[in-house]
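Sharing a structure with you now.
For this view, one protein chain was removed and the others were kept in their places.
In order of appearance the chains are A and B, and numbering begins at 1 in each one.
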Amino acid sequence: MQEQLIDKVMDEIKKRMENHAPTAAQGAQEKPKATGNPGITEFVGTAIGDTIGLVIANVDPMLHEKMKIDPKYRSIGILGARTGAGPHIMAADEAVKATNTEIISIELPRDTKGGAGHGSLILFGAEEVSDARRAIEVALKELNRTFGDVYGNDAGHIELQYTARASYAINKAFGAPVGKAFGLIVGAPAAIGVLMSDVAVKTANVEVVGYGSPAGGTSYSNEVILQVTGDSGAVRQAVLAAKEVGVKLLEAMAGPAPSSTKPYI
Amino acid sequence: MQEQLIDKVMDEIKKRMENHAPTAAQGAQEKPKATGNPGITEFVGTAIGDTIGLVIANVDPMLHEKMKIDPKYRSIGILGARTGAGPHIMAADEAVKATNTEIISIELPRDTKGGAGHGSLILFGAEEVSDARRAIEVALKELNRTFGDVYGNDAGHIELQYTARASYAINKAFGAPVGKAFGLIVGAPAAIGVLMSDVAVKTANVEVVGYGSPAGGTSYSNEVILQVTGDSGAVRQAVLAAKEVGVKLLEAMAGPAPSSTKPYI
Partner (left out) sequence: MQEQLIDKVMDEIKKRMENHAPTAAQGAQEKPKATGNPGITEFVGTAIGDTIGLVIANVDPMLHEKMKIDPKYRSIGILGARTGAGPHIMAADEAVKATNTEIISIELPRDTKGGAGHGSLILFGAEEVSDARRAIEVALKELNRTFGDVYGNDAGHIELQYTARASYAINKAFGAPVGKAFGLIVGAPAAIGVLMSDVAVKTANVEVVGYGSPAGGTSYSNEVILQVTGDSGAVRQAVLAAKEVGVKLLEAMAGPAPSSTKPYI
């Protein structure tokens, strides 16, 4: 009886519902039904945001050239995701601090699976594949933390990132000075990011490193992205003020906007 | 009994599940579960299409410069959305007609929440914040009307816009002459827009202001966008002919393609 009823309800549901597209935060929260290690030596692991980490010990010379990689890096680490660019750049920054690798390139597809933002493709260069693998391992582990201050709901998402000491991934991605505090402020839809940016720079004495909007500094994502540097206390304060106004605006649009994992900053 | 139970289960499901991907029309129809005014002075309101309206009385000078805003505008109005660019540009056009503001910039993210088109970020400049606020209020109110001739289903969407007298937002966005009748014709997937465009220009004696396609004049959206000007009767006729063929093609692909609100033109 109950079996029949469930089938009947399922039919009804199939008729009435269709096709959903996840917001950035929800996309990130979903646990992919991974089959585990696929038995490929290049596979390192997966993580939140439909992230995959891979290594190649010796990139084929012909491909190496087409990819415009510096010949000194025989080995590369590959960090890619459908949802999230900021969290991955911050994770990559920790990875380059912790390992003997360099950032080759950071690319930002327009993605988030129907959300308003970016996915990412980050390449690490290394002379030894063990270093590339270690960098990917470190980055994959950092992602739970760096997704902590990504908040989202059906209307959009906001993202905050903070580090007391920026390293080479942040420098490569945003041109921010190495060794100084760095903050990243993202609001989507972009209108929210404009106000978050204004609040951030008014709150504390920070320096603006860059400002991206749909027509410049993004891949046509529906985001405004502000990068700031300065004294670590000021940067943290600016980021936290932006977060407060950003969450309120998102919630005014579409109700609760929870963290993708656990707030960190 | 079973009928009642199914209804009860459906209600439960509706409560627990959300977020559909979103054709342009469906995205627009969804009522965001707004928490109302978030208690932020900069907040003006929300509207259809995941639209939010904000103002900033005194943009921070450092941000002002990074945003490349003319220094004479201390105050800005911000109109942003996940779904819809045409409806917002038309609404902004009414807003600049009705208030002492100017259009600073119009940016078109690739969005519509998994749909085929754009979202928008439109900035108004004003010397007084009260003017900026009034412009945003006017624009938010116009949106129900300007979404009227956006039709969509699972396969895509078409959009028609018409005004007897274009003003500065339309001029800024499309280069169309101020004071003359203006028509906007959008079809997605882009193939539909090609045929709609051909039908429009064959139907009436209009002048083509611009033609956008995925590789030029859009943010890689899956749309063909035609802008026409001319005698007001001719423009209206061209737009209506394009609508007829566009709806038929959408419906040939995926069944009924209703208006997002209520047909207007």
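In this text, contacts are C-beta pairs under 8 Å (C-beta built on N, C-alpha and C of every residue); 3 or more make two chains touch, one makes a residue touch a chain.
All values reported here derive from a predicted model rather than from experimental measurement.
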In the whole complex, not just what's shown, which of B:79, B:166 or B:190 touches the removed chain? B:190
Those residues of chain A which, in the complete complex, touch the missing chain: 2, 5-6, 9-10, 13, 17, 19-22, 27, 30, 32-40, 42-43, 46, 50, 52-54, 56, 59-60, 62-63, 66-67, 76, 78-82, 105, 107-111, 113-114, 119, 121, 123, 219-220
Since one chain isn't shown, list which residues of chain B touch it in the complete complex. 5, 8-9, 12-13, 16-17, 19, 21, 110, 113-116, 154-156, 189-192, 194-195, 197-198, 201-202, 207-208, 210-211, 213-215, 218, 220-224, 226, 245, 248-249, 251-255
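As a convention for this text, only the chains that are shown with their structure count from here on.
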For the sequence-identical pair chain A and chain B, determine the rotation angle of the Cα superposition and round it to the nearest 5 degrees. 120
